[in-house]
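Just passing along the structure, written as structure tokens.
Omission of a single protein chain aside, the complex is shown with its protein chains in their original locations.
The first chain written gets the first letter, and so on, giving A, B and C; residue counts start at 1 in each chain.
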Amino acid sequence: MIDLKISDEPLDAAACIAKATEAECGGVAVFIGTVRNKTKERRVVRLEYECYMSMALKEMKKIADDAIGLWKIKNILIYHRTGILHIGETAVIIAVNAPHREAAFDACRYAIDTLKKTVPIWKKEVFEDGEEWVSAHA
Amino acid sequence: MIDLKISDEPLDAAACIAKATEAECGGVAVFIGTVRNKTKERRVVRLEYECYMSMALKEMKKIADDAIGLWKIKNILIYHRTGILHIGETAVIIAVNAPHREAAFDACRYAIDTLKKTVPIWKKEVFEDGEEWVSAHA
Amino acid sequence: MKTTILAFGIAKEIFGGSKKELELKDGITVRELKNELESFFPAIKKLHTYLIAVNDDCAEDDLILGANDEIAIIPPVSGG
Partner (left out) sequence: MKTTILAFGIAKEIFGGSKKELELKDGITVRELKNELESFFPAIKKLHTYLIAVNDDCAEDDLILGANDEIAIIPPVSGG
């Protein structure tokens, strides 16, 4: 099962995990990315995420297909939130269910590493005294 | 933060993840072990877990201390359920929060791998036609 | 040919909007488009990197653009 979603609704970790879990596979590896309260000692007020929806879903689909092909995992769920996020809120959840937990861990790690490199989603950090698109400049 | 628990209460993944997550650390790696519906094609009806509580908590504490020492993670939560568990129910949750996601993944994986080797918890698989203590015999 | 270029993230700010209508010569390549964009909007050159996506895929520099292509500027991504 591949389950992909990008939306501005808050993410529900328990629901995502339940969706990804199947009775035939005992182990689920999950990565949850939340909004940090600071970046390089600069206090973050909020983040603003935007995405290029059609391309982002296509890139997520590639990640999911590759993860299934490479590690024989059963289910992969990748949900990313957009819009305004406050400190502690969840920006991304990846849940991978596989018969073997090694595969679940490897695939989950691959998915978040690759998402951060290839999926067209951008975040702007809003500080008390300014704002900045993350990674835009070297 | 180290948070360890062994009890026969159902495990709440969302609550565990929230407890382990800190505003200073953006990434949480989680492993969730659930009861599978079969083992080697034999249909499982339920599992029965028991533990040697004092020693199990001591071994869990060792895992948590080692994970913090080896990977500089910030928070680790290890909850294990005991008693009777039905198909799909969660037996174990490990959540690791670290400033770097690589550390969170490595420590989470180390924790579940080591738990399965060193923590005195035992499960009996109850099938339609018999029962068996897992791993008791070679 | 008349095209619409989509811009996201910092590219949207550089462009002053999420869509920009541009009149491009027929048979223009991605490389030539980048040159035009960089001369109209020099701030693009200051980005760490950027890509042109065509129809939801990253495009090679020698791809020839057509009037019906969906063209987008992809500054460095930062999801997660």
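Heads up, the rule we're going with is that contacts are C-beta pairs under 8 Å (C-beta built on N, C-alpha and C of every residue); 3 or more make two chains touch, one makes a residue touch a chain.
Given the structure is predicted, the values throughout are model-derived calculations rather than measurements.
S.K.: Which shown chains does the hidden chain touch?
M.R.: The undisplayed chain, in the complete complex, is in contact with B.
S.K.: Tell me, which residues in subunit B touch the chain that this view leaves out?
M.R.: 33, 49-52, 54-56, 58, 80, 91-92, 112, 115-124, 133-138
FYI, only the chains that are shown with their structure count from here on.
S.K.: So which chain ends up in the middle if you average the CA atoms?
M.R.: Chain closest to the assembly's C-alpha mean: A.
S.K.: Roughly how far is subunit B from subunit C, going centre to centre by Cα mean, in whole Å?
M.R.: It comes to 48 Å between the two C-alpha centres.
S.K.: Using the touch definition from the top, which residues of subunit A touch two or more other chains?
M.R.: 33, 112
S.K.: Would you please write down the residue numbers of subunit C that are in contact with two or more other chains?
M.R.: none
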